[in-house]
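Of the protein chains in this complex, all but one are displayed in their positions.
Our next item is subunit A:
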Amino acid sequence: MATYDNKVWLLKNIREAFIATDDTGLCDIVMAGEDFSKIFQNKALEEKKKLKEVSLYQPSTSKIKEQGSDTNEEREIVTQFDAYPDIEDSEEDDLICGSYIRHEDFLPHRQRSNTTQWLDKKEQALKKAAKIKVIKWEDAPTQLTAEQMAETFVKMDIKKQEKKKSLLAEQLEQCPDLPHRQYLEYAKFDGTAQLGLPIKSFKIFMTMLPEKHQNYPLVVCVIASAKIKDLIGFTCYKYSIEHPEISLGSVHDYGICIAEDDGEVDLAFPCLDANEPCSKFGFTCLGLIDLKSKIVFDRATSSIPDCSVLSGAFHVFPKASDSGQSHHNTSRHNTGGSSTSEAVRSAIKAVNEEKRAGGLNLDKIQAHIIATEAPQCKVYKVHMLRKVRTNTSVQLVVSLDRIEVEPLITHKHAFWSRSKYFLHSIDSVAWCQILESKANKTTFRIVYSPSHNAAFNDRTTGNSNFFHPNTTYKFHDFECDHDTAKEIVEKINTILDLRNSPCRREYKTAKDKKLQTRRSFHVKHVS
């Protein structure tokens, strides 16, 4: 491997760097005949030859002293010129591979530098420029003769213009209004071949179309400043050009959701905000969905908590490890268009009906009471569970907009057991569920996100804090008797569903995703 103390290598690389970074090409011209690394190499070869000759023709040892100095000199020259035996190999290397990328070898802490990228770009530009024929203006060296002038500037006879039929007119007749015209205004968000404008590419699955049209995602490239609604419009535009036989609806009927690589759309997750620019989102796989069926679906999912409140059956979480299986997940595998959500709806209806048939009127009334009472502020006395210390008795205040945890015990002298006062905005609370039911106690957990407490304070920024890929969640565990625990959990869940805060949605998505990966992993293993 080459090293920086190798003169020839250094020369070669400096030369290449000059040539590669000079887009005027001047360096190349100036240094065309002066590749010192090659010159040195040739010199080295010559010297070697000389040396050989010397040793051949002067084998005698009689003039040792005289010759010895010569040889020493030659040896010196040889080492001077022949410093890099692999130079021929390295010449085979690509310019970039041969030199610049090696920085990585030497400086592993430095990632591929801006300079390297810039050099790459320059080289590409050079390659591009090589394909363009450049014609520079040159003033004519000599005056043209009259014949030459006459030859070049012949006066032409003007033909009488006869009436012609236009191919354009014919094509216009054959091509009446095209479906893409309604999306024409979105054509300007096309990101292909834009110069100097940041662009974004997405794979979009047309999930609102019948299944046979969903096999391949449409690859669209838009300018990064395009909003999600523009992306929807441009997708419709592009799709209708490629598939004029399929008629799409109004862009206002569609929404964009995050999708998996295989085109599966997570409908439990809300559509991307239509007014946000595409550049904000890191996802590349998206699904275009019909908002009408999405609404149906949303209604369907939101009716499930009601069911759970009705029977309480969905609320049994026997083990914490199963906590991913929230009641919302029962339907989340239904991905696509209206037909599936219709199926879900009927299933839910059936479930509801079944329960009604069971005649759980008392529970129904109870649920109603919980629902109506949920927004009211209520104070509970519970025990807060701690990992290392003893459980402390706290006062849990649940209201429509906050959850307070206030310590009740007054061990003021014992600092280790002193518990803190907590106040969480309800929009920072992501989850609440029963963990375990023991003989006479039930433990339940409230999951919250500290970062959303801050987000809550500047809610004017809209959904700008919507996607925190690395949001951390913390939790408090409490313990109390069965009925109180059930009441608290139901109350909090009702409020959470009512608020449906970004924090909660995000938590749910994260949870679903986790579950999803676990499931797909499992499937992979099985298959």
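Here is the rule we go by: a contact is a pair of C-beta atoms (placed from the backbone, for glycine too) under 8 Å apart; a residue touches a chain by one contact, two chains touch by 3 or more; residues count from 1.
The criterion applied here is as follows: contacts and distances are computed from a predicted model.
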| item | value |
| --- | --- |
| Protein that the absent chain corresponds to, by UniProt name, given "DNA-directed RNA polymerase subunit beta", "Target of rapamycin complex subunit lst8", "Multifunctional methyltransferase subunit TRM112-like protein" or "AP-1 complex subunit gamma" | "Target of rapamycin complex subunit lst8" |
| Residue, one of A:Arg15, A:His180 or A:Lys200, that touches the chain absent here | A:His180 |
| Sole residue of A:Asp22, A:Asp35 or A:Asp190 that reaches the chain not shown, by the stated touch rule | A:Asp190 |
| Residue, one of A:Ala169, A:Leu400 or A:Leu423, that touches the chain absent here | A:Ala169 |
| Residues of subunit A in contact with the chain not shown | 128, 131-140, 142, 144, 148-150, 152-158, 160-161, 163-172, 174-175, 178, 180-181, 184-185, 187-188, 190, 192-197, 223, 238, 241 |
